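Selected chains only, in their assembly positions.
The chains carry the letters A and B, assigned in the order they are written, with residues numbered from 1 in each.
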Amino acid sequence: MILKRFYETRLAQASYLVACAATGEAIVIDPNRGFDTYLEAAEEEGVRIVAVTETHIHADFLSGSRELAKLTGATLYLSDEGDAEWKYGFGENVRLVHDGDAFMIGNLKFEVVHTPGHTPEHIAFLVTDTPAGETVQSAFTGDFVFVGDVGRPDLLERAAGYEGTMEAGARRLFRSLEKFKSLPDGLLIWPAHGAGSACGKALGGVPVSTLGYEKRVNWALRIEDEQVFVNEVLAGQPEPPRYFAQMKVRNKVGPALRSDRPAPSHLGAHRLTELVEQGAIVVDARPSAEFAAGHVPGTLSIPLGKGFTNWAGWFVPYDTPFYLIAMGEAEAHEATNALAMIGLDEVAGWFAPTAVRAWAEETGRPLRVVTQIDCHDLMAEADRVQVIDVRGQTEWDDGRLPFAQHRFLGTLGKNLDDLDRERPVVVQCHSGGRSAVGCSLLLNAGFRDVRNLAGGITAYREAGYPVTGP
Amino acid sequence: MILKRFYETRLAQASYLVACAATGEAIVIDPNRGFDTYLEAAEEEGVRIVAVTETHIHADFLSGSRELAKLTGATLYLSDEGDAEWKYGFGENVRLVHDGDAFMIGNLKFEVVHTPGHTPEHIAFLVTDTPAGETVQSAFTGDFVFVGDVGRPDLLERAAGYEGTMEAGARRLFRSLEKFKSLPDGLLIWPAHGAGSACGKALGGVPVSTLGYEKRVNWALRIEDEQVFVNEVLAGQPEPPRYFAQMKVRNKVGPALRSDRPAPSHLGAHRLTELVEQGAIVVDARPSAEFAAGHVPGTLSIPLGKGFTNWAGWFVPYDTPFYLIAMGEAEAHEATNALAMIGLDEVAGWFAPTAVRAWAEETGRPLRVVTQIDCHDLMAEADRVQVIDVRGQTEWDDGRLPFAQHRFLGTLGKNLDDLDRERPVVVQCHSGGRSAVGCSLLLNAGFRDVRNLAGGITAYREAGYPVTGP
């Protein structure tokens, strides 16, 4: 048995290639749209992808199952559980599976277990390496059981608009867990997400766990009372990114094929001026520091870091072409791929950084800068400025600047009316990255004196200043 | 004045970016479809591409002028010389130019000179750096004057089917040259091709020359009698690659835009079996040695080397989708770009080398190998085998194996009827590269005992065996 795990950091998402070493047949579980990863892994291991599957209709990224099956000629195994609302709407070379079904990939037996809760059609796979006996070796649990957490049952209601489903989902999840706990302690658990995913609230940083360990340590598996579990699992969940609303329906009817789309063109520097004038959406993917040192007013700062896909999902509209500014060709491609993960395919072209300077030349206007302020200077002005903390609710609850206000970055743009436009605004986050994006939003909204707290609450804390919190 | 030369080795083709250092305005001359090269050079130099031009309707590659102008918003300067047959058929943001016209790029004056011969509408540009005075500094001569040669006037007749035009062209060329010779000796000559191009017969390996030097050394400029010139210039020209026939018309009506096409997908290894069975065209772009060590029967060997574009132009049909086998993703992209240079855009997908092995596994058939023979072993069997020399006519004329037959690689596939299929065939070229392609053609044509002369005539010569020739 060969097992390879792929981790897409920007989505905190795990997918797997599992192969029978004896026959060279392989299955891919929960693929995203980064196809080459799976094809290359199969080539490296000398195995052939004959099956593709997914644990459920994902809400947080565009599924690559359909296209990977097409590129490889593999059979697509899809859940036929859940009611009519949850049936997949695409169907070439598909085999529908139900609770209790089993299929072989070479000598590996895959048993299907229906595990509703996160979503109604959710399934998990129990894998047995049959030449080694009858002991189940691994469970691929998707968004059912994570390391240290479980898949949230409120997402459909909170992100996809399925009113009144979250309590029922929580109860179904409790029952799915009860059943799951009866499996052996030594079972490996391979979930579909890691730390940082918005599909749960307390995911750990270890890629794998065991049922024995989770039963002792995972808060969700330790609760034995259904109502206590329901209350707990619905509390304190992070705000789902705006783009989640788009994913379910696309993944259900069949995600668009990436291979149908041309790569975005490199555009000549001075076309930027004309596009900005026409009000085109331009995402400046350069590092925060470059944006801070000089950018074109009206452009949106989403630096090509770990959070790129997520913030793009909050701020970039679907179905409107938009443009990128990237440090170079490699970065433009990386950004395009990162956007494709959530179906933001409408990149109409990209500009190199010289385009920013060219805009200034052509318009005769200075580039706009984002001013940094350090924590000492902030303290000196603390009563004069408004400090906006743009972190998530949990981070805010865990400790904050005494004089800060909390406005989450994802919804900041719609939450500015009561700010005093005459007073300076200092934007703050954990270490200065998200607050730079926040500065860009405020500047584009017409605020004039906006500063970024260099190093965020981390530098502030390290310098010994007081923090309010638990 | 800033001048950058770009040399596309596979086409032996030169293009230029010329910019005014004072104003930052730039023009690109004779761009191919590798747009990023020009955009990146402009960004590196801090200049802006405001104009794009070409010296003539190219016959040997797909012009990038139209698309580069579109990506940059630049004005397109096109020749309006030549008769109705030679008018460009596309027209956004175009300025037509005639003999004697001049235009400015910043402080640089570009004078248009009509230089018919290679083609009727051909123009050259004389550039003067006006702040430095009135002395013409450079001539961009396109396919008019090369280093050591001139652009052949027979291509239209021989490659594009314009019957009866070559002698008239030769005479026009003679007169264009006579006029050109009156310019100062110190004039720099920047042509559109270097050594190896099929647009001439004796191009040198130096990127630039001067009028003074060419007048003394270039055979074409030294001939003073028109008829002698006509006879000479029409003699000994290399056979034009088959794809040349496609270029003229495409370049005239407006070459397809590359940015409209998706990149070819990486396909799962075992789809190859099915495609080969269906008779799909599969170009195996791996190195000759890999192909020789084992390949799928029926696939075509065109190694991704210097000759890749050229041989693809001979063997790959236009308008039929085809597939690539490449060593990896980088090579697949390189091959796709190399094919795009001549408009072979129909790459439907690519396979990694594991697909070759997978074919053998699935079909249970052994991979086909190409056997090498070295020159000593060849000599031992010389009277038993048929030796096919697949080099060009000029190379053949310059020296050959005494017992070889000449059949040029480009037309080899249509020239096999009189070969004895019962006797071994040894294919030979300069150093073993083209002959490997030739072996693949013979094997696909059903010959069974085909061997490649390792090291070609070079190794044979170095080993001290006799060569027939001048």
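The rule is simple: contacts are C-beta pairs under 8 Å (C-beta built on N, C-alpha and C of every residue); 3 or more make two chains touch, one makes a residue touch a chain.
This one's a predicted model, so the numbers in the text were calculated from it and none came from an experiment.
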| item | value |
| --- | --- |
| Size of the entire homomeric complex in copies, 2 being in place | 4 |
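One rule holds for everything that comes next: only the chains that are shown with their structure count from here on.
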| item | value |
| --- | --- |
| Computed distance of Cα centres, chain B from chain A, in Å | 47 |
| Residues of chain A that touch chain B when the two form their complex | 24, 35-36, 39-40, 42-43, 46, 48-49, 71-74, 259-263, 265-271, 274, 329, 349, 352, 354, 358, 361 |
